[in-house]
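Here is the structure we will look at.
Apart from one protein chain that is not included, each protein chain of the complex appears where it belongs.
A, B and C label the chains in the order they appear, each numbered from 1.
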Amino acid sequence: MKAKNSPVRFRIGKNGFFKGVVIAFAFSCVIPLLFILAYIIKAGITKINWNFLVNVPKPVGESGGGIANALLGSIIIIAVAAVIAIPIGILGGIYLSENRKSKLAYWARLSIDILQGVPSIVIGIVAYFWLVKPFGGFSSVSGSIALAIMMLPIVVRSTEETLKLLPDTLREAGFALGMPFHRVVLKVIVPCGISGILSGVMLSIARIAGETAPLLFTAFGNPYLSTSLTKPMQSLPLLIFNYATSPYNDWHDLAWGASCILLIFVLVLNIFTKIITRKWKVQL
Amino acid sequence: MESTIVRSIDYNAYFGDNHVVKNVNIDIPKNNVIAVMGPSGCGKTTFLRGINRMHELIPGATAKGKIMLDNEDVMEMHPIFVRLKIGMVFQRPNPFPNLSIYDNVIAGYKLNGIKLPKAEKDKIVEQSLTKVALWNEVKDQLNKKGTFLSGGQQQRLCIARAVAMEPEVLLFDEPTSALDPISTSTVEELFHDLKQNYTLIIVTHNMQQAARVSDKTAFFYMGELVEYDETKRMFTNPRDTRTQNYITGRFS
Amino acid sequence: MKTFENEAVIARGDSPRVITGSNTGKLKKTNREKHSNRQIWTESVFRRLLFIMGVLMVVLVLGIMFTLIVQSVPSIKALGAGFLWGKVWDPVRDIYGAFPFLLGTLLTSFLALAISIPFSFAVGIFLGEYYPKGWLPDLLKNTVELIAAVPSVIYGFWGLAVLVPIVRSFESGIGEPPIGVGIFTSSLILSIMIIPYAASLGRSMIQMVPSHLKEAAYSLGATRWEVIKSVILPYVKSGLFAGVLLSLGRALGETMAVTMVIGNTSGIPKSIFAPGNTMASVIANEFTEADRTVYLSALIELGLVLFLVTVVINMIGKKIISRFTND
Partner (left out) sequence: MTHLENELQAVKKEVLSMWYLVESQLEKSRTAMLHFDRDLAREVVLKEKRVNAFELKIDRDCENVFALFCPVAVDLRFLLATLKINNNLERIGDIAEGIAKYIIESSGDFDRTLFESTQVLRMYEDAINILIDTRMAFEKEDTILARSIFKRDEVLDQINREASARVGAVIKEDMTVMEDALYMLSIIRKLERVGDQSKNIAEEIIFYIEAKVLKHQEDKGKE
């Protein structure tokens, strides 16, 4: 009996050991994130005050100054990108979910898959040749379009996935009432999948809010406050990149504050998305 | 005096190359309950969905022939008009999950963007729910979501939704197959009341149900209409041996 | 009979409201038809709009590819295939060899992958098999997803401020030149950033393992670890591989964090602690400074290579996933 028992005991011990290893590895992933969060917030939160939010950066050597230009720029660039990408993305997602078998849908789906994997820097290059070079200068709207291209696959995919999960009986119910196609889609299907679509939209905004690479060659950055869509514009990630790699401590401080704001914005948006998805979920 | 309301002439339906409904000719008299039965895959649901042009919503599906509704060919009309005149109720209750009971009943108006005064909407909701014997059960909770109701109530809500559009014909695609026996018999009783105002075509794979509720029965087999007759006759003295074999359960 | 009675009532005028009622009923029906005609028009417009969206998506990607190819033509013409193997990148002397960047990209990516895989698989196994439900696994899952949400520029900044000094002291400890920035540092940063991709894919794959397989093994007296090792992992190995590929795709294309901590030198790195450059970082650094056509075009050719490599890797990963989920 004992001879038979001891390998079992060994196996049980091994089982426990590996469970411990898995748990240790799994939870240690969280540690760097917590470090980063703690560090950024600790370094950044002290820099944030009213002046920081409403002033533009001062030249090197002068202390003080703020990131108003980057804040406003980020808001404008993201808003324009969202205005471009959300309708196109949702309609595209609808197209993919409604035409599951057509040839064009196959290619469109493939394109979206490709687009999702394209490195952001490549999008930046392309946007540069499409929108910067032909129009003779960096502009915020070119940055917005580059970001919109980055948003597109996320919105399209989440819309498609959400709508695909809705039962066909819902569409049929709509059609059987004599509803035209567009009303079935807009009044029945989209409202039922609204939580999934919204979460896709918000996640895509969170994603582009921190994107820097496509903006390097498009919005470019601007040390002054600008609201013109055709002029270069500053944005938070650009400001962080430029000031973080600069040798000046004052600028580092600005970058820490900006990082903190950007991080909080992105995290809040992510958490908010989780909550909204759960709350707005239509019970089928 | 019975007058024909729906008449199919040489109706054929296909899924790609698959010929699922073959040359169906059938006359459906007004204010009758017609049961369509047959083994699964016999084309009965396809035929039913052909009547209000739901068939062609499936990619690759096509149809040939005529389906006359009041001497107008359904195949020539725009599907939207057809579906306004021919209501449909599905296998699983499918109330709109994002709408209240009240809005579900008038969904046909609301979601089609037809504006109605509040008083008229109230009237339609009450009348429709009364017709499906649901008014007394839900009149105090009209603002709750339609999906809070039980399965049988949901199905009656869906019937009310179809009835609210005042169609001439109501199609039922296995309307009780997802319901428990009690709800099933409630819905079946409803058919007898509804036939006063509407013509009902019911697809069912439950032949007892066909026998219980219908005036006339059509038996489909392998896409063909094998027999179409008074239900009483069909179940006591079928003409075709295939029908006999099917209703006696001797199908091989 | 019934209708006759009703008409009689109307004719006698007992109930005038009945008359108006029936009239508006008829009016309503015709209005409804007019309304529907408008709807039919809108419907066809809507269908066309959706179709255009479908076309737009294809055109967008084709356009990206086309632009990259056309813009890199000057460099392809001038440099040929040797571009990829050229060991020297010196724009001042008009010498463009992409090999240092290829090597840098591959080194950082695979190093990052090697570091991150144990962690992401552990997360996948933990969430997929050990504790699929409960507040703690939920918290872990959401936290790991947040790792992907943090902007890469913030990773870069944090790496610059925190990680670089640590690596520097580590390097001086083992006798390497204490630079701090370099391939090793960027791999560390990258490895954190790519954990969520393989982890979440692994989790969903492991959850898809049919329970009857696991139960069969349990019923033979297998321990949990043995079930994981001999049933679950073999079953999901292609899915896990796809997760690794997606992580790799992410690592290859990552720009900002790497640019900030890799050191940006265009030579061939002598060790993994040496500073270097990746394809993405060299584009980010030099694109706006490139003043000659060939210089710019060479950078774009780098972008094209990056694009093709990531697309191929992503496509393979997606294919594996879709085959896995369809089975």
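Note that a contact is a pair of C-beta atoms (placed from the backbone, for glycine too) under 8 Å apart; a residue touches a chain by one contact, two chains touch by 3 or more.
The structure displayed is predicted, hence computed values, not measured ones.
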{"item": "Chain not shown, its touching partners among those shown", "value": "B"}
{"item": "Absent-chain contact - pick from B:98, B:153 or B:231", "value": "B:231"}
{"item": "Listed residues B:62, B:208 or B:241, member touching the removed chain", "value": "B:208"}
{"item": "Chain B, residues in touch with the chain not shown (by the definition above)", "value": "185, 188-189, 192, 208, 211-213, 231-232, 235-236"}
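Everything below uses one rule, namely that only the chains that are shown with their structure count from here on.
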{"item": "Centroid-based (C-alpha) most distant chain relative to chain A", "value": "B"}
{"item": "Gap in Å, rounded to a whole number, between the CA centres of chain C and chain B", "value": "47"}
{"item": "Sites on chain B at which at least two other chains make contact", "value": "80-81, 84, 112-113"}
{"item": "Chain A residues counted as touching two or more neighbouring chains", "value": "99, 178, 180, 183"}
{"item": "Complex interface listing, chain B residues touching chain A", "value": "52, 54, 57, 59-60, 79-84, 87-92, 94-98, 107-108, 111-113, 145, 147, 158, 161-162, 165"}
{"item": "Chain B-facing residues of chain C, complex", "value": "31-33, 35-36, 39-40, 43"}
{"item": "Residues on chain C engaged by chain A in the complex (per definition of touch)", "value": "36, 39-40, 42-43, 45-47, 49-51, 53-58, 60-64, 67-68, 71, 118-123, 125-127, 130, 140, 142-147, 149-158, 160-162, 192, 195, 199, 223-226, 228, 249, 252-256, 260, 280, 283-284, 287-288, 299-300, 303, 306-307, 310-311, 313-315, 318"}
